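Note that one protein chain is taken out, while the other chains of the complex remain in position.
First chain written, first letter: the chains are A and B, and each begins at residue 1.
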Amino acid sequence: MEPALLQADQLPTWTALAPVLALAVTGLLLLVIDSIDPNDTRPTLLAGVGTVGALAALGLAGWFLSAGTGQPSTNGAITLYGDALIVDGMTLFFQALFASVTALVVVASYDYLRGRAYQAEFYALMLFAATGMALMAAANSLAVAFVALELASLPSYALVAFLKRDTGSVEAGLKYFLIGALSSAVFAFGISLVYAATGSLLLPDVYEALAGDLTGLTGVAGVGILMVAGGFAFKTASVPFHFWAPEAYEGAPAPVSGFLSSASKAAGFAVAFRVFVTGFPLEAGVDWVLLFQVLAVVTMTLGNFAAATQEEVKRMLAYSSIGHAGYALIGLAAFTGAAGGDVLGASMAHLLVYGFMNTGAFLFVALAEHWGVGRTFDDYAGLASKAPVASVAMSVFMFSLAGLPPFGGFFSKYFLFMGAVDAGFWWLAAVGAVNSALSLFYYSRVVKALWLDDAVSEFELGSTPTALYAAVVFAALATVLLLPGFGPVIETAQSAAAAIVP
Amino acid sequence: MVPPQYYLVLAAAVFCIGVFGLLTRKNALLFLMSVELMLNAANINLVAFSYYWGNVTGQTFGLFTMALAAAEVAVGIGIILVLYRNFKDVDVTEAATMRW
Partner (left out) sequence: MNAWIAIGALAVMGVGIPLGMMAVSALLRPGVPEQGKSATYESGEIPTGSATGIQFNIQYYMVALLFVVFDVETVLIFPWAVIYQPALASGVGLATVLLPMLIFIGVLVVGLVWAWRQGAVKWVSSPRAARQKTERS
């Protein structure tokens, strides 16, 4: 029973990238299958291959995580390809998150896509996007961060506009693409300015150069750091590049909305954490902690207040997802150098819990779309009597998103706010708590509609989509099981985060 | 040798032209061209400072941004085509069935 030893001594180092490779190879395999059989005559095979690939990536990431690959217990972080990629606890933690969300969404899409064209492309695009996200978590260079971000973004644009005869989907895709293209240009320009000031794209070298003497290029580096933050703001759907989020999530096919709002957002945070903590020292350049404090407060307040005024469930979830980006930003906003690992780890754990509960909530919306019950709160009235299991699951997601005690979301928020208080930013925690209280109002509206309200009109739900149902129930189980299992999660996250703090 | 500040000014100018085009144009294709200008501004910086610092990191990354820009345009044109089919126009303000 020495898997850690076995790995460090016997496997070549490139195998540390196995989770990324599993996702990439699965995506290519789907294209090959589609080349052999262009008419998608076997949707079960396609969904099965996608699920197996995502689960393989999850298994590999989980195995490495427990075996201690790239963590202080073995030989520390593994760097590859001239230090451009890094595999450590944080990389593997996020890769496990992306792989589980991808698996959930692929399973759920099986029913959602039934009878539609271009199924193989859908799964392939989703796995390529997941590959990009897994690479984002492994980026140790601004060049890799940019390329991986694009690899995650480009398939996402196509996925959002997937229903090409549906004006809402196309419009959502267009807006997502326009803002994405703009922010990627801003991001690239920021990287070029950082390179101009430091002469390197590798994060450790950038850190050294920024901490040293910049010979009059401090201003250039400062503007560059601001623009890089802009690029991450787009990916995490935070202010000021958040406009796309409500449109894209509302118009996109519901499984894609779930994928984007949890996995894609977490990927943005993964790369933002790494780049800002290991690349940009606090002493030099701009005081980016202050920047993220402002962004965190504005983002969570805007997201929650906008969510409270919505009439459509999907759009409410979209705005609430902006609010949750604000909570996760606390990880950077309350970062205080050496002791910042705790709050960073709490933010990572929150993203993991959020990955399950938010994906689950969007998958419930997908279920509702499948049944054709409409989009507003009123349309959901009385669903509990028709579909009790799914409604219980949805209630779990809603209460967990609001952060009520008996669910996973409570613990992650608790640790996040405690981390902020410990770091001396009690006001950040206070703003977060007020926002959470507000969020309880609109989340409970869904639960009230499901259980207490009577249906406006009689309606029959069609067949029960097994795969979609299973995905929703599994997400709910994960949300509940993260309650007793939260100890190891927060420990892993916080030690992984502490390991990257220079 | 031309001092590096000049390149920064040139790149900033090209970037600002891109931003200006992006803010004033409604045509989706012109929007794409503006984004290309902004990406090329980044390339000017990368190549100039690659020479200044004496390493090829910047040049190589410049090639990557070019390839990614092309890929972005390929996806973008596809989306604009379906936009045209659904809305009979490439005006980005036409597509507003959802609230902003």
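Throughout what follows, a contact is a pair of C-beta atoms (placed from the backbone, for glycine too) under 8 Å apart; a residue touches a chain by one contact, two chains touch by 3 or more.
Given the structure is predicted, the values throughout are model-derived calculations rather than measurements.
Considering A:32, A:290 or A:481, the position touching the chain not shown turns out to be A:32 (whole complex). Interface note for the absent chain: among B:12, B:29 or B:66, the touching residue is B:66. Looking at chain A, the residues touching the absent chain are 28, 31-32, 34-36, 38.
Where chain B meets the missing chain, the touching residues are 56, 60, 63-64, 66-67, 70-71, 73-74, 77-78, 81.
The rule is simple: only the chains that are shown with their structure count from here on.
Centroids built from CA atoms put chain B at 26 Å from chain A.
For chain B in complex with chain A, the residues that touch the partner chain are 4, 8, 11, 15, 18, 22, 28, 31-32, 35, 38-39, 41-43, 45-46, 48-49, 52-53, 55, 57-58, 60-61, 64-65, 68, 71-72, 75-76, 78-80, 82-83, 85-87, 92, 95-98, 100. Those residues of chain A that touch chain B in the complex are listed here as 143, 146-147, 150, 154, 157-158, 161, 164-165, 167-168, 170-175, 177-178, 181-182, 184-186, 188-189, 191-193, 195-196, 199-201, 220, 243, 246-247, 250-251.
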